[in-house]
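Data block below; observations after.
Every protein chain of the complex appears in place save one, which is left out.
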Amino acid sequence: MDISFIAMQFLSGLMMATLLFLVASGLTLIFGVGNVFNFAHGSFYMLGAYLAYQAVSVWHANFWLSVLVASVGAGIFGMLAEFLFLRRIYGRAEEGGFQILLTYSFILVIDDLVKLVWGTEYKSLPRPTGLTGTAEIFGLSIPSYNLAIIGIGLVIVVIAWLVLSRTRSGRIARAAALDREMLGSLGINVPLTMTVVFGIATAMGGFAGALAAPLRSVSPGAGIEVIIDSLIVVVIGGMGNFWGAWLGALILGEVNSFAVATFPEWASLFSYLVMVLTLIFKPEGIFASRKIRRI
Amino acid sequence: MKKSLFNKDIIFWGLFVVVFGSVPFLKQSDYHLMLANSILIWGMFAVAFNMLFGVTGMLSFGQALYYGLGAYSVGLVVKNYGPSLFLPAIGLGVVLAVITSILVGLLVIRLSGVYFTVLTLAFGQLAWQITFRWYHFTGGDDGIQGIMPSGVLENHTVYYYFTFVLVILAIWFLRRVANSPMGLVLRCIRQNPERVRFLGRRVRRNQLRIYVISSFFAALAGGLMTGVTNSIHPDMFYWTTSGEVILMAVLGGIGQFFGPFIGATVIIIIQDVVGARTEYWSLIIGLIMMVMVLGMPRGLVGEIRGLKARFAPGRMSRG
Amino acid sequence: MEPILELQNVTKSFGGLRVTSDVSLSVAQGSISAIIGPNGAGKTTIFNQITGYLKPDSGKIFFCGQDITELNTRDIVTLGMARAFQVTSFFPEETVLDNVRVACLSQKNKTRNLLKGVDDFKDATDQAHKILSSIGLEKEADRPAFELAHGDQKLLDIGIALALQPKLLLLDEPTSGMSPDERLLTRNLVKKLWKEFNLTLIFIEHDMDTVFGIAQTVRVLQMGRLLAEGSPEEIRNNPEVITAYLGEEVL
Partner (left out) sequence: MSRSKYFCVMALALVAALVCSIPVYAQEKIIKIGALYPMTGRAGLYGLDSVDAAEMAIEEINSKGGVNGYKLELTNTDSKAKPDYSVMVAKRYITQDKTHFLFGVVSSAVGLALTEVSKQYKKIFIGTDHASTQLTTDKFQPYYFRVSNNTFQSMAAGALYLKELQQTKPWETIAYIGPDYAYGHDQWQELKYNLDRFGVKYKSVGEYWPKLFAPDYTAFITSIINDKPDILVAGFWGGDTVAFIKQAQPYGLFKKTLYFHPDAGGNYELMSAMGSELPEGLVLSARHHNNWPETALNKEYVEKFFKRTGRYPTYAAEGAYAGIYAIAEAVKKVGNPDDTEALVKALEGLKIQLPEDPEGFTSYIDPETHQIVQVQAIGLTKPNDKFPPAKMMLGDWKIYKAEDLLPPKDYAERLKKK
């Protein structure tokens, strides 16, 4: 294995990690801040991909505009779902269980609605103009769109870090992660915050879906494959922890990438292997965030 | 109070024995027998699952792991060593499920709430991936077909009554557990685990016990199901299988002992009716689930009892 | 007489904050005593350490002569210590009877039984009824606990603790949230239970009538430190306590 191949596999892993992170970050955000486990997060990813397809292929919009449309659209759907449905079960006994069931029902409903609107054909997008080619760095040829995604991922991490550490909203978000009730006593509109955070989280899912659309294909049910991988990411990183999601995605992406290069026969089991090892030694994930309620 | 509880049980058992006992005489076709057989098996699975969720408050999204384990034990044994080992294979599946659930349980019960749910889901998916991937041994995505019980059990009616008796025993046993001191402790764990610790009880030990018991019956359900559909597939391990049993419990009512059985009945009949008439079954199941969670969290049985209690003198209680 | 409970230099910090600071005390068998102090003085934290819910950073705790510092809650409870909570803690969906009965069954170590019905344990049921009548909730036996009035829920909490037949009973603000009338009843009840069940009883309380009405010994905590210890009379006249805590209320 020569050094340029290792560098190449590393970049492949980074690319995979970035997309994983973009999806998982929304999942972990709403869990961390709102203590809601959104099982339907993958469906918002799928919705984002379909909305981007709608904007590009049907309305002939510019790709980046379509990404915006997809994020905002998924965010609005998310806020509606929170406002109309999820909100009604906060504070109920066994809330966690009912959350999972309710968001599970979202998966079923969204899958069929997507089928009604867009049919069952596979949909995909062309790469945006200017990013269809290949870039050369250090003698390695990398598709420029892949590099762009890695770059966007880094920008998101930096923005998230700034927001979480430097702004009032970030502090509110972190405070909420510690104690949902306490926010109310600080004079913050808790229900509104929840709706907005849920909207941001689902918008991030939609954003990831739109960005992935030129690389993948979507069809009804595409959300499920994504949610399981994201789940592994957040389990490894620590549920509700933003940096955990980042680290989890990175580990998963790189482990997979090098597993493919070294043990292609068994590559598909490595994600689960990493997860099980994490669970055995650190059941709360690598970044054990918030007070985990251990009975 | 005590007496009315007894009465309710009698009503259920009476209806249960009469309805399910007479299916082989009233059926119009083999299909009805098969439908009734699946209701029995899923009903048992759902009641056992609810000992975890409804009673102890542990939402496992990974009971498919044990269901699949039971089914694959039977499938692989019958495929490799012949159908005469059908019954011992069910036993093997159950034993494997007990061993696995102890090992997995020790890992997952360290966490509670949503963390617990996600971990069980992760382990279920791990089992699915292994079954799917290890095709030399499990047949992979092709599954295993033609798994028939041998001897008298080959006859569908005999097999039906065999399942019928086992399910009666299983539900009777679980009913006893629910009414036993341990059942009381489990309900208390759901409501206030801290206080249970201050009663001098080990919370996790009790959670592990019910996790193992519930998994035992999940594996039994999986093993029995092979005799009905004669084929198995990695999807039995997939999270949607766990989702289905949860849906049954919630639909019937997680606060009611027999609720999940009713839920299983309703779901299987809905699937049969809806599936035959529209391809939009997932929309319909999704809407039903949404309505149940938002509007009728106590489930069909719970809501009916709630209504009755409203019009009847005396107070209603949960459980 | 040998002390039933002894704390030696117990210290506990959360972050930088010392919530228990070098507390040593010893509780005589069969006594009834109170712990008082302003909010945030670390009273409940002391209870949490005694019952193994929190581990002290340093220091030792002895119960009936045995070092229980490193034991967990469950083992300490099995040794004969029980507790009722400041925020009432019980099993809301179960009947009042079952709330107490589960404790009786636990005390008799019958909770591993899978196949016998709860009703089949006659002795546990009888004992639960006995406790219910001692705390005056016999009439409510078949109601789900969440339907009870707040005061009755507090009593139920105590009843659950009593059912464990403890040698030492810790009560965390037994009269909080009660009306003055209820307080009086509860005060008398606590005293009655102490005698009836031969308990050693420690309670945390803000209501000074209750404290000075029934405690033989009063201990005052302030900012995690044990400020004073003595008979009600001594405490009432301790100038340090008066400035630190009792202050205006008494004067």
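Each chain carries a letter (A, B and C) given by its place in the written order, and its residues are counted from 1.
Throughout what follows, a residue touches a chain if its C-beta (ideal position, glycine included) is under 8 Å from a C-beta of that chain, and two chains touch if they have at least 3 such contacts.
Nothing here was measured: the structure is a model prediction, and the numbers come from that model.
Engineer: Can you list the shown chains that the absent chain is in touch with?
Structural biologist: The omitted chain makes contact with A, B across the full complex.
Engineer: Can you tell me which of B:R175, B:R209, B:H233 or B:R305 touches the chain that was removed from the display?
Structural biologist: The one listed residue touching the chain not shown is B:H233.
Engineer: Of the residues A:M15, A:V69 or A:M239, I need the one that contacts the missing chain.
Structural biologist: Of these options, the touching residue for the absent chain is A:M15.
Engineer: When the complex is taken as a whole, what residues of chain A touch the one chain not shown?
Structural biologist: The list for chain A reads 5, 8-9, 11-13, 15-16, 19, 111-112, 115, 119-124, 126-127, 132-134, 141-146, 212, 214-222, 225-226, 229, 256-258, 260-261, 264-265, 267-268.
Engineer: What does the interface between chain B and the hidden chain look like in terms of residue numbers?
Structural biologist: 28-32, 34-35, 38, 129, 132-133, 135, 139-143, 145-146, 225, 229-233, 235-236, 271-279, 281-282, 284, 287-288, 291, 294-296, 303, 307
Assume only the chains that are shown with their structure count from here on.
Engineer: Would you kindly tell me how far, in whole Å, the mean C-alpha position of chain C lies from that of chain A?
Structural biologist: 48
Engineer: Counting in whole Å, what is the centre-to-centre distance of chain A and chain B, each centre being its mean C-alpha position?
Structural biologist: 32
Engineer: By residue number and range, which residues of chain C touch two or more other chains?
Structural biologist: Not one residue of chain C touches more than one other chain, so the list is empty.
Engineer: Find every residue in chain A that makes contact with two or more other chains and list them.
Structural biologist: Residues: none.
Engineer: Report the residues of chain B in contact with chain A in the complex, numbered from low to high.
Structural biologist: That would be residues 53, 57, 59, 61, 107-108, 110-115, 117-119, 121-123, 125-126, 129-130, 133, 189-190, 193-194, 197, 203-204, 239, 243, 246-247, 250, 254, 280, 282-283, 285-287, 289-290, 293-294, 297 of chain B.
Engineer: Taking the complex as given, what residues does chain B use to touch chain C?
Structural biologist: These residues of chain B touch chain C: 1-2, 173, 176-177, 179-185, 187-188, 191-192, 194-195, 197-202, 206, 315, 317-319.
Engineer: Help me check something: in the complex, which residues belonging to chain A touch chain B?
Structural biologist: For this pair, the touching residues of chain A are 31, 35, 37, 85, 88-89, 92, 94, 96-102, 104-109, 111-113, 115-116, 228, 231-232, 234-235, 239, 268-269, 272, 275-276, 279-280, 283-284, 292-295.
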